[in-house]
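Every protein chain but one is kept in place in this view of the complex.
First chain written, first letter: the chains are A, B and C, and each begins at residue 1.
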Amino acid sequence: MHTQVIVLNGGSSSGKSRIARSLQAVLPDAWLSLSVDTLVDAMPARLTTGGDGIGFAEDGGVDVGQEFMTLQDAWIAGLVAMARAGAHLVVDDVFLGGAASQRRWLDALGDVPTLWVGVHCDAAVAEDREAARGDRVSGMAAKQADVVHEGVAYDLEVDTTNTESMDCARAIAAHLGYLSERSAVEQTPTRGGRS
Amino acid sequence: MHTQVIVLNGGSSSGKSRIARSLQAVLPDAWLSLSVDTLVDAMPARLTTGGDGIGFAEDGGVDVGQEFMTLQDAWIAGLVAMARAGAHLVVDDVFLGGAASQRRWLDALGDVPTLWVGVHCDAAVAEDREAARGDRVSGMAAKQADVVHEGVAYDLEVDTTNTESMDCARAIAAHLGYLSERSAVEQTPTRGGRS
Amino acid sequence: MHTQVIVLNGGSSSGKSRIARSLQAVLPDAWLSLSVDTLVDAMPARLTTGGDGIGFAEDGGVDVGQEFMTLQDAWIAGLVAMARAGAHLVVDDVFLGGAASQRRWLDALGDVPTLWVGVHCDAAVAEDREAARGDRVSGMAAKQADVVHEGVAYDLEVDTTNTESMDCARAIAAHLGYLSERSAVEQTPTRGGRS
Partner (left out) sequence: MHTQVIVLNGGSSSGKSRIARSLQAVLPDAWLSLSVDTLVDAMPARLTTGGDGIGFAEDGGVDVGQEFMTLQDAWIAGLVAMARAGAHLVVDDVFLGGAASQRRWLDALGDVPTLWVGVHCDAAVAEDREAARGDRVSGMAAKQADVVHEGVAYDLEVDTTNTESMDCARAIAAHLGYLSERSAVEQTPTRGGRS
């Protein structure tokens, strides 16, 4: 059965959203890209400053309260329904709870064909990229780099430390059996040295 | 039964998203704010330049193709499932198809308690606000101001031409039976002259 | 001599940037719109979290340190040079220091023909708009509404409480002797009731 949902899990600044955008460019169907950031943006402002919602500490720590969790469960249920209604989804998320976070998705996804992708990035490199973006609380990248993968099971793992987002996307597309003409051309030896 | 979904329908630059943010501030529960812009942002870039997707012409015209419609149906199904799973939603949309657009939502919403709100704004004022934002294609506001309301049935209609977004939100909250302490204070005569 | 610089001074969420964008739309020449936000965005991230830079407290208070002031002086000098080199500028600023803030601009501007515009907004309305934007620290609007105007001298004052940004811009353009065809048409009785 064809994969309907691709879940990208990785720490902040690991490159998830760039891989998601790249997947949209290389995959033949129209995939929607939605992330936990979309959910946070949709929340009332008062739920994004800690408490029962989600809080971003000055040291890069992220705390999640009960109300955030409740809304997130409904959010996940909605995304799964979107997939069941026919939409292809690339979801990028940060499994702050590791295996427990994946469990919540698994319970909601049921038999929806899903590809689980771990997005790794060396903590020091992710920290550098966080500074280069200039729009993230410093410290998140390093704190999340490893913990989000604890106990999580993947179909495929990619690492952006030395590989471009687009090349990670091509690897995911190839794993799914898609190999666009463009990818085929670009994976000839003229590009081979880089990926 | 309590309202689970508030649908705000109005033309571009009529003030929908500001009313949505205001509703999040005045309503006691945590409402998620999602809009057709969220959907467009989630789409592959190639679907946002016309063709089968959505296209924005230089004169402010908006064309929607079959692939956009298909994805939007799945999107709507997902949002309804989010509401059924317990999330309160403020959805802002632009019913380019008027009554036909509302019909699609009605079919998907079924018995989910929904409040239908028409967001009006004088076309010339909306056009001025479009210019003042400086980030929208010029002409959308004027073209959409009236057509999006054709044949649409509402529980409540607000008009931002002379009323602040927050005051429109308070009117909606009052209609729902919510009157926060803050609203009560602010609706005393010291504010009365304006609303 | 023709006005080369328009300085808009007002509190947060008073409508300065919308007036600036509107001015760009109605004025015949090409005016550049630059604001203190442009300066803050240009600063290293570490200068936007307090200390010697600029800090935004949770209650809406804004503190400005010595390094911020030094950079701002150079910024102002640069903008004045831009104007002397022929660019028309709309500058929007928040005179946290009231008359002292204006003094710094006056000293830098020298004989550059400048129009000083005070942008007022009822504190409660500005606070509502701040909430409706959903992207500002709550409390800034109310705290700054009056204090930024203390001791500041203006050529013209506008009030966005009951007047659209674009209509404020038209009033400023008219004061400068510009009355575009579009404005003339729109100020006929069909619009008269609102402005």
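Here, contacts are C-beta pairs under 8 Å (C-beta built on N, C-alpha and C of every residue); 3 or more make two chains touch, one makes a residue touch a chain.
What you are looking at is a predicted structure, and each value in this text was computed from that prediction instead of being measured.
In the complete complex, the residue from C:57, C:77 or C:179 that touches the missing chain is C:77. From the options C:13, C:33 or C:101, the residue with contact to the chain not on display is C:33.
Summarising the interface, chain A meets the missing chain with residues 18-19, 21-22, 24-25, 122, 124-125, 128-129, 131-134, 161-162, 164-167, 169, 186, 191, 194.
Within the complete assembly, residues 21, 24-25, 30-34, 38-39, 42-47, 53, 67, 70-71, 73-75, 77-87 of chain C touch the chain that is not shown.
Summarising the interface, chain B meets the missing chain with residues 45, 49, 58, 131, 134, 138.
In the analysis below, only the chains that are shown with their structure count from here on.
As a whole-number value, the distance joining the C-alpha centres of chain B and chain C reads 30 Å.
Touching of two or more other chains is recorded for residues 45 of chain A.
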